[in-house]
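For this view, one protein chain was removed and the others were kept in their places.
Per-chain residue numbering starts at 1, and chain names A, B and C are given in the order in which the chains are listed.
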Amino acid sequence: MSDSPIAIVQHPEHLHHFVDAEQQRDAAQLGMWLFLATEIMFFGGMFCAYLVYRYWYYNEFAAGSRSLNIYLGTINTAVLICSSLTVALGVRAAQMGNRKLLVILLLLTIVFGFAFLGIKGVEWYQKYEEHHIPGRTFNADDLIRDYPQIHIDPRPEQIYFSLYFAMTGLHALHMIIGVGIFIFLTYNAWKGRYSPKYYTPVEIGGLYWHFVDIVWIYLFPLLYLIDRKPLR
Amino acid sequence: MFDNFPLWPARASAGAGNVDALFIFLLALSAFMCVAIFAMILIFSARYRRRRGIEAEQIEGSTELEMTWSIIPMVIFMAIFVWGAVIYFHERTPPRGASEVYVVAKQWMWKLEHQEGQREINELHVPVGRDVKLIMTSQDVIHSFFVPAFRIKQDVLPGRYTTAWFRATKPGVYHLFCSQYCGTMHSGMIGQVVVMEPAQYEAWLSGGGTSGSLAASGDTLFQQLGCSTCHRSDSQGRGPNLVGIFGKPVHLEDGRTLTVDENYLRTCILSPSKNIPSGFKPIMPVFQGLVSEEQINALVAYIKSLSAAPTGAAGGPSLAPAGSRSQNSKE
Amino acid sequence: MSEHVMPGRIYYTIWIALLCLTVITAAVSFVDLGRFNTVIALVIATVKALLVVLFFMHVKYTSERLTKIVIVSAIFWLFLLLALSMADYGTRHLS
Partner (left out) sequence: MATVAVTAERENYLNKEYGIRSWLLTTDHKRIALLYLASITFFFFIGGFFALIIRLELLTPAGDLVQADTYNKLFSMHGQVMIFFFLIPSIPAVLGNFLVPLMIGAKDLAFPRINLLSWYLYIIAGVIYLHCIVTGGVDTGWTFYTPFSTAFSNTRVIEAGIAIFIAGFSSILTGLNFVVTIHRMRAPGMTWSRLPLFIWAHYATSIIQLLGTPVLAITLLLVVFERAFNLGIFDPTRGGDPLLFQHLFWFYSHPAVYIMILPAMAVESELVACFTRKRIFGYNFVAMSSIAIAVFGFLVWAHHMFVAGISLYSALIFSILSYLVAVPSAIKVFNWTATMYKGSISFTTPMLYAFGFIGLFTMGGLTGLFLACLGIDVHVHDTYFVIAHFHYIMVGGAVMGYLGGLHFWWPKISGRMYPEGWGRLAALLVFAGFNLTFFPQFILGYMGMPRRYWQYPPEFQVLNVLSTAGSTILAVGYVLPMVYFLWSMRYGKIAEDNPWGAAGLEWKTSSPPPTFNFDETPEVTWEAYNYEQIPAPPEVNVER
């Protein structure tokens, strides 16, 4: 979200209003960290809603959580962790001035990003087929049938799925933006615009990617692992 | 002052005087602060206006002064807080034995039902000197029950009960406003509270034909909906025995302990899975959408009547033995 | 500033640790531990987040105190939102 990627492509040294390149780099980093702070509060609003309703409707949350595909969820977590590794290694490659490695790692990250979104799409499609999308077509009869031990009220069950779609949807939106940023970074890296002296865009783009990863690290247990223990 | 230019609202409830007293105290305090600050500004402006040859004197500041004007206000604020909190606590705690009025708000109308069974729209008749507890819910959006003369206000929410209470002290007709914006005719959602002398009130009560008390219609409904097949007044039913439970703690299957109040009963009717008393199976059907707000009110009133003291006297938690339903269904 | 280039080994170690923790958290959720299921899930998530922040995001190696202040205040603000909201929801049944 910083303007420095564009800016610095055109002015390899630093922009006129900065004293030197270091000041510019510090500013860009601080800017990204502050932006991530606002992102924490952005997701925080939904975490607050989640906390309240999980406290109120634990049974419905438990049943909804059971209905998610834990295998796909776990695989997706692993995919994101792998993408974080490639990002971190990418920054290292940029630090060392290894252009070819940098491009490969950035491309890998994009591939992982698409893999995550693809798997997420499959999961959403399953939810669609199960009529678990909130609204008029919503139907929780299968949950009531599958988990007779958990007493479920179908109305608040919709709240769980509303939160599920809002949270994973906005997370996916962040992933899409992240993939966009990384396509941009890959292009510039391929053009050889980053060097050990100047790789701030890769670094702050990486910060953003890691942040989106961390959000998922919390979403995974909060949405998928509420209650998986054997039913009595 | 003039009839069409009043500057102070009528004071017609037991609590109104307390609110006014605190308000007047705050007014005096504010007036004092304003006068003090404005006087300082005027004096300084006159005394230290710019003159040729006279320079301003640079003063760094004074920690003692800063502490003084931080701590003294803080102490005063805490006093105001405590005073306000006491009034609020009083306003939010209906006295035991208050007579109850169930309020259902909808766009753009107030529907009120006395426990004796009288129904009113946009009008509430109450006698002087009786504690009245309002048990309110909304059919659609958020409304707010506001009677300026009583200094009470409480938002009325869809999906749950909120309560308020007052004791009228002066006969008269007072405004009942909806004070939470609720759509097109928000400003038309005005009713009136008619406060009457007890004798007149009794006359008014006996005037309107009613179909019996709210609890009695709740009883009928209880049979019609088949509640009584499980909730029996002995311990043999598949559902909990409802006699004498109101106001008592209930232990739930998941380990929580709640107190049975109006909201608890409401939740149990509409969404039984949320609170399952320990020792019972979650087998009760969901009644959301099957009963109207008025019917829920009647059921709640009926279940509460099962816990009323046999004499109907105010005060003291009921110790009515199980099985005393018939004599209590009417208070 | 994190000019300092870290050895690649560290990244791989963290990566392995993160993958292991993911498998552990998924597996543990199938074991009935009562309330501790939630606690463990959140503790593991926090450990994972910390690993990412400290190593992948280089916060451990930064000399910049401000970054840490920004992170801590954002989390603190989130805590304020959650805690003061729950001050209402957690006490509603009492009044």
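By definition in this document, contacts are C-beta pairs under 8 Å (C-beta built on N, C-alpha and C of every residue); 3 or more make two chains touch, one makes a residue touch a chain.
Source: prediction; values computed, not measured.
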Among shown chains, those touching the left-out chain: A, B, C
Selected from B:40, B:203 or B:283 as touching the chain missing from the view: B:40
Per the touch definition above, residue among B:14, B:87 or B:291 touching the missing chain: B:87
Residues of chain A in contact with the chain not shown: 1-4, 6-7, 15-19, 23, 26-27, 30-31, 34-35, 37-39, 41-46, 48-49, 52-53, 56-57, 134-136, 153, 155-156, 158-159, 162-163, 165-166, 170
Residues of chain C (touch criterion as defined above) contacting the omitted chain: 66, 73-74, 77, 80-81, 84-85, 87-89, 91-92, 94-95
Sites on chain B contacted by the missing partner chain, in the whole complex: 2-9, 18-19, 22-23, 26, 29-30, 33-34, 37-38, 40-41, 44-45, 48-52, 54-62, 65-66, 69-70, 73-74, 77-78, 80-81, 83-89, 91-92, 107, 140-142, 144, 146, 148-149, 151-155, 157-160, 162, 175, 177-188, 190, 271
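By definition in this document, only the chains that are shown with their structure count from here on.
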Cα-centroid distance, chain A relative to chain B, in whole angstrom: 45
Averaged-CA centre spacing for the pair chain C and chain A, given as whole angstrom: 15
Multi-partner residues of chain A (each touching 2 or more other chains): 56
Residues of chain B whose C-beta touches two or more other chains: none
Chain C to chain A touching residues, read off their complex: 1, 3, 5-6, 8, 11-12, 14-15, 18-19, 22-23, 25-26, 29-33, 37-38, 41-42, 44-45, 48-49, 52-53, 55-57, 64, 66-67, 70-71, 73-75, 77-78, 81-82, 85-86, 89-90
Complex interface listing, chain A residues touching chain C: 22, 25-26, 29-30, 33-34, 36-37, 40-41, 44-45, 47-48, 51-52, 55-56, 70, 73-74, 77-78, 81-82, 84-85, 87-89, 92, 95-96, 206-207, 210, 213-214, 217-218, 220-222, 224-230
List of chain B residues in touch with chain A within their complex: 254, 271-274, 276, 282, 286, 288
